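Scroll down for the structure; my scribbles are underneath it.
Every protein chain but one is kept in place in this view of the complex.
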Amino acid sequence: MSQTNDTPAMLAINNLECSRGDRTLFRQLSYSINAGQCLHIVGANGSGKTTLLRSVAGLVYSPKGKIQWQGENIQSNPSYQSTMIYLGHSEGLKNELTSVENLEFYSCLDGHSDQSHVDGDLAQMGILECADLTANKLSFGQRRRLAFARLLHSKAKLWILDEPFTGIDDAGRALIETICVEHLDAQGMILLTNHRTLSQSRLAPSLAVLDLMDFQSSLDHS
Amino acid sequence: MAQNTFYLFARREWQLLFRNTSALVQPLCFFIIIALMFPLSLPAENELLTRIGGGVIWVSAVLATLLGLESMFRSDYHDGALEQWLISPRSLPLAMLGKVFAHWSCTGLLLALFAPLLCMTFRIPPDQIWVLFLGLMLGTPSLSLIGAIGAALTVTLHRGGVLLAIIILPLFIPILIFGAGMVTQQAIGGSTASQLYALAAILVLALTLSPFAIAAALRTTIN
Amino acid sequence: MNLINAFFSSIWGFLNRSFHRLGSPREFFKISNYATPIFGLLFTVLTGYGAYLGLFVAPADYQQGDSYRIIFVHVPSAWLSLFIYMVMATASAIGLIWRMKMAFVVAICSAPIGAAFTFLALVTGSLWGAPIWGTWWEWDARLTSELILLFVYWGIMAVYYAFDERQTAERAMALLAIVGVVIVPIIHYSVEWWSSLHQGATVFRDGGPAMPASMLTPLLLMALGFTFFYGYVLFLRARNMVLDQERKSRWVRELVKSSRATGEAQ
Partner (left out) sequence: MNWSEFFAMGGYAFYVWSAWGLTAVVLAYLFTQAKLRNAKIKAQILRQIERESLVDHSARATNKESGNS
């Protein structure tokens, strides 16, 4: 990706190296993402896709390599944390709380002062009917939609999504695709992993693909 | 700015705790059972029980707090909520202070309020009961705060309970000594002021330092 | 004026460089090649001479007779059990703040040595007190705080071995060591207060009445000798850990091959 070198890239990863235990997952991974771009990370199972997402989210610290947001390191950087949302495999929903309470908590966490938009978000995600159901009564698809409802109203520029489309019916998939496309049109950025290729989906125009295998070739003679 | 972090996390914790009240009552039942085992194990009807009553109550309170600590972060870790806190712009130490405060109000506070009732069964004189209650009110928050550091360290271990006891009980000893010491001091008529100041000092230390230690422990183990 | 701050900046530069040089396992290994035998030598000399003075030359104590000679083993162990904890806590702090791997190695290698010396202080303390108290265990302030310190050491080692991923284990252990360094003094004073509540101050204080020189010099020699022993074994254990962790790197393989070729038991 040729990056206009006058303004620093929004998100710049330079020669990042991650390892699990003493097994190096990838090395010298450098990439920069600009506004309005969606990066699809491809790689076999266990090739470090989730570890890469988690290190960009700031959950995993890797001594080798730097990750910078608008030129500043992302470690303990509140401005980065407020413009980023990470949705992992476990969505962070409490089983004892109802969908509305879960969503209200996260909108407070993200810093919104009023929570009146919550019902609208649930309606937009098509799960308004289970607003007062506790999260353990929701199906897997409904839980994913509830987790995504948090993205609707957020001011976050960078979305980091781990397998967003798995386990969701076609209607849900189309819904999430539209949300992502709207986000990209509004100069947002998305970093996601997905088993199937997205080249036919509506994300294709602003899609870039990063294959982790390119950064593993130099591993065997460590 | 939206609700401040302390109140946000405290309210959420209360919501969760009152949602399944059975978990709420467990530390209290544990506390009562342990405390009542001592009279059953000692020769009945003699004043030995009255003399060691303070110590029995304090040891039961420490063990009950330990039991309550186990579940403090475990459910948040398993459903991914903990990760969301680590990467949220909110200050983690303040959030943890709110969470531990709410957790203490449902365990430590209940123990302290319930202890005088138990003292009746031990036939402890009222002035000692008052001193014991005061000690518990000052001591149990420090127990929860320091215990939360251990809970945060062992949250990712699937058999963390035993390890939590091993690493945290030695750190509870000063609070136990001063708390139980107050009752024996009162029993011999001495003034319990110095222990009260010591417990207050430990509480201030715990209030100021342990939220940062809890946040650091969570950042260390979650990766 | 700029002469002075040039002087200080050069010292600071040197400290900084050697601090970071120590950070890399390979540099540490090179430096410890020289430091380990020196520490070993100092230990044997100091402890040998101290033991000779303590056992043969120092006169019997007018009050306790010859049983006080246990002091030459008890006090150094007690002093080391706290000194090693302080070294462990500082190494942990350095490791957490500057993310230095070697600092964690030093911290985790000192823990078992500290626990061993705490155990020693405990047993020699009870052996020393036994003839005076008439029992093997007396709830004396110092013995009780040594006992609790032993539990704290066990807790720290237990945390390290509980995690399977090395980086998390190191950082969790370091954090607990730092939390401990705040609470260990409080434990000490609470036990001190508690034991004075039960019985008057025990008959013998650490040094007792001002110790005459003939008793003090062996005590200091033994304490210094034990500290160098701690340094010596710490270097040995740290080198083992570095070899174990850097097992895949090239310099370890060359080193192992060369040491096998020359056959010297390094």
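Just so it is clear, A, B and C label the chains in written order, and each chain counts residues from 1 on its own.
What we mean here is this: a contact is a pair of C-beta atoms (placed from the backbone, for glycine too) under 8 Å apart; a residue touches a chain by one contact, two chains touch by 3 or more.
Here the structure is a predicted model, which means the values were calculated and not measured.
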item	value
In the full complex, displayed partners of the excluded chain	C
Full-complex contact with the absent chain, from C:74, C:101, C:142 or C:188	C:74
Sites on chain C contacted by the missing partner chain, in the whole complex	51, 55-56, 60, 65-67, 69-70, 73-74, 77, 112-113, 116-117, 119-120, 123-124, 127-128, 130-131, 229, 232-233, 236-237, 239-240, 243-244, 247, 252-253, 256-257, 259-260, 265-266
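Note that in this section only the chains that are shown with their structure count from here on.
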item	value
Chain contact topology (line, ring, star, complete or other)	complete
Identifier of the chain whose CA centre is least distant from the whole-structure CA centre	B
Between chain B and chain C, centroid-to-centroid distance (C-alpha), Å	33
Length of the line joining the C-alpha centres of chain A and chain C, rounded to whole Å	48
Junction residues of chain B - those touching two or more other chains	223
Partner chain B, residues of chain A touching it in the complex	54, 57-61, 78-79, 81-82, 84, 86, 88-97, 101, 105-106, 108-113
Of all residues in chain C, those that touch chain A in their complex	99, 164-166, 248
In the complex, chain B residues that touch chain C	146, 149, 153-154, 156-157, 160, 163, 166-171, 173-174, 177-178, 181, 184-185, 194, 198, 202, 205, 209, 213, 216-217, 220-221, 223
